[in-house]
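As you look at this complex, bear in mind that one protein chain is not there, while each of the others sits in place.
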Amino acid sequence: MQKSKTRFWLFLAPALIAFALIVLIPTIMGFWYAFTDWNGISERANFVGVRNFVTIFQDQTFLHAFGFTALFALCAVVLVNVVGFALALLVTQAFPGATALRGIFFMPNLIGGLLLGFTWQFIFTSIFTAIGKATGMHFLIGWLSNPQTGFWGLVILTVWQLSGYMMIIYIAQIQQIQESVKEAARIDGAGAGSMLVHITMPLMMPAFTIGLFMTISNSFKMFDQNLALTAGGPYRATEMLALNIYNSAFAENHLGIAQAKAIIFLIVVAAIGITQLTLTKRKEVEM
Amino acid sequence: MENTQTVKTGMHRKNVTKKVVFVIVGILLGLLFLFPIVILLLNSFKNQRGIFMNVLGFPDAKTFTPNNYPQAFKFLDYTTSFMNSLVITIVSTALILLVSSMAAWVLVRYKTKASSVIFLLFAAAMLIPFQCVMLPLMSVGSALHMINRVGLVIMYVGFGTSMSIIMFHGFIKNVPEELEEAATIDGCNSIQLFFIIVVPLLKTIMITVAILNVMWIWNDYLLPSLVINKAGWQTLPLKTYLFFGQFSKRWDLASAGLMLCIIPIVVFYLACQKYIVKGVTDGAIK
Partner (left out) sequence: MKGKKLLALVTAGAMCAAALAGCGETTGASSGAAGSTAAGTSAASAGGVANGKNVSINIFQFKVEAKDAFQKAIDAYQKKNPNVKINMETVGGGDDYGAALKTKMKSDPPVIFNIGGPQDVKDWNSKLEDLSDQKWISHLPADSLADVKDGSKVLGMPFDLEGYGIVINRKMFEDAGVSYDSMLTYDGMKKGFDTLKAKIEKGDMKSKYPQLEAVMEYPAKETWVIGDHDINSTLGQDFKNATEAFNAKELPFKASDGYKKIIDFQASYTTNAKSRGTLNSIDYSTSLEGGLAIERVAAIEQGNWIAPSVTSVDANVLKKLDMLPFPVPGFSDGKWPVGVPMYWAVNKDADADKKAAAKDFLNFMYQSDEGKQIIINDAKFAVAFDNYGSLKPSDPLNQRIMKAVADKKTMPGWVYNGAPPTWTQKVAGANVQKYLSGEETWDQVVKNCKDQWKSMRAS
């Protein structure tokens, strides 16, 4: 088929222009600040070379936030996608209430920010304590007061919130492949289990590519949930990267340092994300 | 009656058991997911004292109050804020759907170097935390006179394209190209080709992407808080945050207010669900 270059750029232009204006240019401007001592307020910013980058690698809080976020992302990515895919499989079965369940699983996405943190704080500190005292399960007492429970508190909150989101993405893909392919497989006499492994899963790869990528990016740049649930406490032990960068920029007034952190963050996460995209894409089968 | 039932095949009985299991699992999981929202709902009918005395309990004679809703409604200036949120959400989502599906389509169909670089650029942008670009973005926004509602919509389009393009991209890859080739031979131009041939094939993913964007924009706080600067332009989340002060947080009004913000979007979601389910059945018949 004859494909014109004009069509390519014409169709791309609106998205590209908006994207360049809103995301690309500000990001590049931000990159420039990384080499200055700008405090976010004054008119002047002095060029300081790579000093900010030297500083951040001596910043224990930043290195800690990096490790903490990476570990968090690992747990969250696995759990969110497993749960999200399982939910999608469940609600695409034909049984009474399946449609209602889609809505229910998705609802956690509708509560944001402060209220989310507040509600879950009550669950972790009050309900967990009550259950712990009643059943003698002592590990349920004192949640969010130390780094370990803070970590798992964040993971639980994220799985609860994001798995419904991933479910939506997986449903779209399941429905796209469901009718045509499954019918064929059923006629061939494949069982439910082997159908899942040999038919559904491989055809789901494009959705897994997207789902994994989106959970990786969401986990690494998590901000609201972190702020609302633990605010980085106790003693900055649960402070994740986005919050750490935010604190540098707006609490400590070191915008240059914050931008340097953002660059390092972006390079590392982009490397992870793009590796994942290439790896999972290789496993995709085009219909 | 009994006879007909025993005559039914084993296959069918297995299906019934399966369904029962699904229903039970579904109810249990549903409760788990709904739990915090149910708490919110219960608390929206309690006074502040009731919330703090027993956050989990049902409202009782001493703590029940129906007044949170009318108060929150008034405080939120609900009709105005709702309309502001609605217009911004609908316009932004419609534009995002349009520009992203167009871009994603050519990005899939043109297997050139430029195409993959641009796609990666869109993808990489999803990794940027908003907090890192907000200061420079406001400088750009101010220079271009975008600190107003039109500017807000453009910003949503800029931020929304990344995720939407990735979603469309993944879907279009699975759409066979033959149909488009045939249409081209029939003499369709680019615009016709896209709107007549491609768009109808995208309807399930369109709705999915629409849901994700609507939800994000409807609930977004930070961006409108930076861009909207006139009383009377505020969206629902902006107003909701005013229940929380420096030292005083009105959880009673906030819970009711939040329910008022959630309801429209749940209705929207359920409506879309119906359409998705219907769309799939249509597809199967075709």
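Observations
Going in written order, the chains are labelled A and B, and every chain counts its residues from 1.
Here is the rule we use: a contact is a pair of C-beta atoms (placed from the backbone, for glycine too) under 8 Å apart; a residue touches a chain by one contact, two chains touch by 3 or more.
In this text, all values refer to a predicted model and were calculated from it rather than measured experimentally.
Considering B:Ile90, B:Leu121 or B:Val266, the position touching the chain not shown turns out to be B:Ile90 (whole complex).
Screening B:Ser115, B:Asn148 or B:Ser190 for touch with the missing chain picks out B:Asn148.
Residue B:Leu135 is the one among B:Leu135, B:Ile165, B:Leu212 or B:Leu236 that touches the chain not shown. Residues of chain A in contact with the chain left out of this view: 39-43, 55, 61, 113-114, 118, 121, 124-125, 141-146, 231, 233-236, 246-247, 249-253. The missing chain lies against chain B, touching residues 48-49, 51-53, 87, 90-91, 94-95, 97-98, 134-135, 138-139, 141-142, 147-150, 153, 195-197, 199-200, 203, 221, 225-227, 229-231, 238, 240-252, 282, 286.
One rule holds in what follows: only the chains that are shown with their structure count from here on.
Put simply, the C-alpha centre of chain A and that of chain B have 16 angstrom between them. Note for the complex: chain B touches chain A at residues 18-19, 22-23, 25-27, 29-30, 32-37, 39-40, 55-56, 98-100, 102-103, 105-107, 109-110, 112, 114-115, 118, 120-133, 135-137, 139-140, 144, 154-155, 157-159, 161-163, 165-167, 170-171, 173-177, 180-181, 184, 190, 194, 204-205, 208, 211-212, 215, 219, 221, 237, 241, 244, 249, 251, 254-255, 258, 262, 265-266, 269-270, 273-274, 276-277, 280, 283-284.
Of all the residues in chain A, the ones that touch chain B in their complex are 1-4, 7-8, 10-12, 14-16, 18-19, 21-27, 29-30, 33, 40, 87, 90-91, 93-116, 118-120, 122-123, 126-127, 160, 164-165, 168-169, 171-173, 175-179, 203, 206-207, 209-210, 213-214, 217, 220-221, 223, 241-242, 245-246, 249, 255, 258-259, 262, 265-266, 269-270, 273-274, 277, 284, 286-287.
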